[in-house]
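Left out: one protein chain. Kept in place: all the others.
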Amino acid sequence: MNLILVTFIILLAFTSYYFGRKKALVIQSSQRLTALPKFYGYYLAAWCAAPALIIFALWSVFEPSIVKTFILQDYTDQNLTKNELQLIYTKVKALAAGTYTGNITNFLDESANKYIQLKGIANSAKVAIILAILIFSLSFAYRSVQKNDRMREPVEIFLKWVLFVASLGAVLVTIGIVFSLLFEAIRFFQAVKIFDFIFGTHWYPAKTFVRDGQPDPELMKDAFGAVPLFAGTFFIAFIAMCVAIPIGLLSGIYLSEYAGRGIRKYAKPIIEILAGIPTVVYGFFAALTVGPFVKEIGNAMGLEVSAESALAAGAVMGVMIIPFISSLSDDVMTAVPQNLRDGSYAMGATKSETVKKVIFPAALPGIVGSILLAVSRAVGETMIVVMASGLAANLTMNPLESTSTITAQIVVILIGDQQFGDPKTQSAFALGISLFIVTLLLNVIALSVVKKYREKYE
Amino acid sequence: MSKIKAENVNVYYGSKQALFDVSIDIAEKEVTALIGPSGCGKSTFLRCLNRMNDVIEICRVEGSIKMDNLELNSRKLDVVRLRENVGMVFQKPNPFPKTIYENVAYGPTIHGIAQSKEEMDQIVETSLKKAALWNEVKDRLDEIGTGLSGGQQQRLCIARAISVSPEVILMDEPCSALDPIATAQIEELIDDLKKEVTIVIVTHSMSQAARVSQKTGFFHLGKLIEFGPTDKIFKNPDNQQTQDYITGRFG
Partner (left out) sequence: MTSLDPGLPEEEDRQLIQMVSYKYEAEVKDLLLKNPDYLGKIVPIKLTASDDVDQVHKGNYPRDIPEENRRVNDYQLQIYDMLNERGDILSEFNISFFTSPDSREAELAGIASSFMGTVFSILVCLAFSFPVAVLAAIYLEEFAPKNKFTDFIEVNINNLAAVPSIVFGLLGLGVLLAVFNLPRSTPLVGGITLSLMTLPTIIIAARASLKAVPPSIREAALAIGASNMQTTMHHTVPLSMPGTLSGTIIGLAQALGETAPLILIGMVAFVNTIPGTPVDPAASLPVQIYIWSESAERGFVEKVSACIMVLLAFLILMNLAAQIVRHKFEKKWS
C-alpha cells in the first residue's frame, strides 16, 4: 500500500516535470520566460512531491503510536505495567496479522478487530489526505506557472532547504548518540546509584545475573563500580602514549624538517596506509605475538607476567597510534611559517638548534592538540584491548598484570544476545556515556587548541 | 546618450567606507576608463554596476545606480538578468577548466538563448570571432580552455562575456597579466567592441586609458575627483590631484 502510494507520488512528480517543461515552451511563444524551461518542470515536480512526501513521512512516524494509544485505552483500568501492556499490544498485532498462536481471549479478539478497523480507517484517511494535498499543491503550482512567475528562485530555495536538512544530519547523529546513551544510562542509574558507579572499586556485572525476579540490591551495589575500568583505560592509554609520543614526534620532526622531497613523497602515503590498518589486525598481533613474547621475557627475568598483560596491549596500541601522531605533528610543524626558520638561520643557528629552540616551541600548542587527540583515540580504542588485554577488571597499576578497559567491557557485555531492561546491558550504555564524555572533553580541548594555533599562523 | 547613471553611491565594507558620494554618467557605446591609485575604490565601483558586491557578505551599497532608467541597486532586481546584460572581464584570466566551446556556450546555455545546437555553434563562432580568437582556436574547440596562453585565455573570457550579447562590459584591469602584444590585441578588440557595447574599463596604465577611452574618471580615496572627456583629463585637468596623478608626481 505504502509502496504504491510513494511510487504514485514519484511517478506523478516525473510527469509534472515533463508537463511543466512543455508548458514553458508554450508560454515562450507569447512571453519571455523567467527561467530555463526545465525550471518550470522542477518547480511543478518539487511542489508535487515535497509536500506529499513530507506528510507521508510524518504520518508513517506517528500513526503506529496513535493506533497503539487507542488500542491500549481499553486496558487502562486493568492496572497493568508498561511491559505487560507492550506484550498485549504485540499479541493484538499478531492476532490481527493472523500469526498469533496463543489462546485467544474475547478481549484480545475485540482489540484485534478494533486494530484492523483502526488501521483501515488510518489507511484510507492517509490516501485521501495525500491525494488532497497533491491536488492542492499541484494546482497552486500550476497557477504560478501559468502566470509565468519567477521559476528559478523558488526551485533554488527549495534546493537550499534540501541542502540545509542534509547538514542537520550530522547534528541528528550527535543527538541520536546522546539520547540513545542517556536513555539507557538513566535507567541504569535508577537501579544502581551513580555514586556506586563512579566510585565503586569492584566491577563484576556477571554477579548480578539471576534467573528470575529482581537481583539483590546489595549485590548490585558492589557489582558496578567503574573505577577499575577507568583506571585500566587510562593506564593502558598511558602505556600507549609512552610508546607513541616519542617515536611519533621524532618521526614527525624528521619528516617536516629533515626529510628530502623524495622521501616525503613516499613516506607520507605509506604513513597514511599504516594509519589505516584496522585495529583488529593490531589486536590479533598483540594477542598472538606480543602478549606471549612479553610473558616469555618476563618469565625469563623471573617476573610473573600474565599472557594478557596491560603492557602488551598498551605497547601495541602505541604502535597503532604512532602514524597518527607522526602525521599530525608533521602537519603542525610544516605550518610554522618559513620566516621564523629563516630568522633563526640568519642568526647563525644550526638546524638542530632551530628545531629545538624555534620550530618546536612555535609548534608546541599544535603538538599538544595532536597528542590530546591521540589520547582520545587511545581511550576509545576497542579491539586491541578486547583481544589482548584481560577481560577481568583488576584494579592494578602493574603493567604485567591484566586489566580491562571501558571499551572492552562494553564489548564483553553486549556481545551475543542482549536483553534490554537488564541492568547489565544498561551498564554498557552507562560506560558508553562516560567514554563519550571523556573523549568529547579531550576532543573539544584538542580541537580548540589546534584551531587557535592555526589562526595564529594564517 | 547616458547608459548608466550613478548618483551619490556610497559603499561600505562593514564599518569601513570605500566609496563616498560617487556620481557618474556613463555614455552609451563609449569606452569609459577609471583610473586612480591602488585601493581608491575603482574595482568597488565597477562591481556595483553588475552587483558583484552581493557576493561579499559585509559589503553594503547605498545610493542610486540607474541603467536605462532601471534601478540596479534595488532588492527586487533580477540579478541574473542584470549580469546577462552587464558582462565582466577580470584582472586575471579565469576561464572555466572546461573546453573552449563549453566556456563560450555556458552563458547562452543558462540563459536559454540558443534553441538548437546549430544556433549555439553560431553563437560560439561569432563570439570567438568578435574576440579575435576564432582563427587560433577553431580547430581545437574541444580542448581545455585553461591550456591556452594568457592572452588567449583573456580573449576567451571576453568571448565568454560577449556570448550573451550584453549591453555593457566591465573590465577590471584586463591587461595587467598580459604582455604588450596581447595587450595591444585586447585594446584593438575594445575599439571594435565599442561599436556595439558600452565599456567601462579600470586600468593602471595612463597610456592605455588615453588610447582606448573617450571618457576618464579619476578616483582618489574613494571619491570621484574628476570626470570628463579623456582628452581634457589628460591635457588640462581642472583638479590639481588629477594633474599630479597623471604626470606621475603622485604620492
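Going in written order, the chains are labelled A and B, and every chain counts its residues from 1.
The rule is short, and it goes like this: contacts are C-beta pairs under 8 Å (C-beta built on N, C-alpha and C of every residue); 3 or more make two chains touch, one makes a residue touch a chain.
Because the structure is a prediction, the values reported are computed rather than measured.
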Chain not shown: contacting residue from B:Q17, B:S64, B:N94 or B:Q243: B:N94
Candidates A:G176, A:P246, A:G343 or A:P361 - the one touching the absent chain: A:G176
Interface with the unshown chain - residue positions in chain A: 152, 156, 159-160, 162-164, 166-171, 173-174, 176-177, 179-181, 183-184, 269, 272-273, 276-281, 283-284, 287-288, 373, 376-377, 379-383, 386-387, 407, 410-411, 414-416, 418, 420, 428-429, 432, 435-436, 439-440, 443-444, 446-447
In chain B, positions touching the absent partner: 50, 52, 55, 57, 79-84, 87-88, 90, 92, 94-97, 106-107, 110-111, 157, 160-161, 164
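Simple rule for what comes next: only the chains that are shown with their structure count from here on.
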Of all residues in chain A, those that touch chain B in their complex: 33, 35-37, 150, 152
Sites on chain B touched by chain A in the complex: 78, 80, 110-112
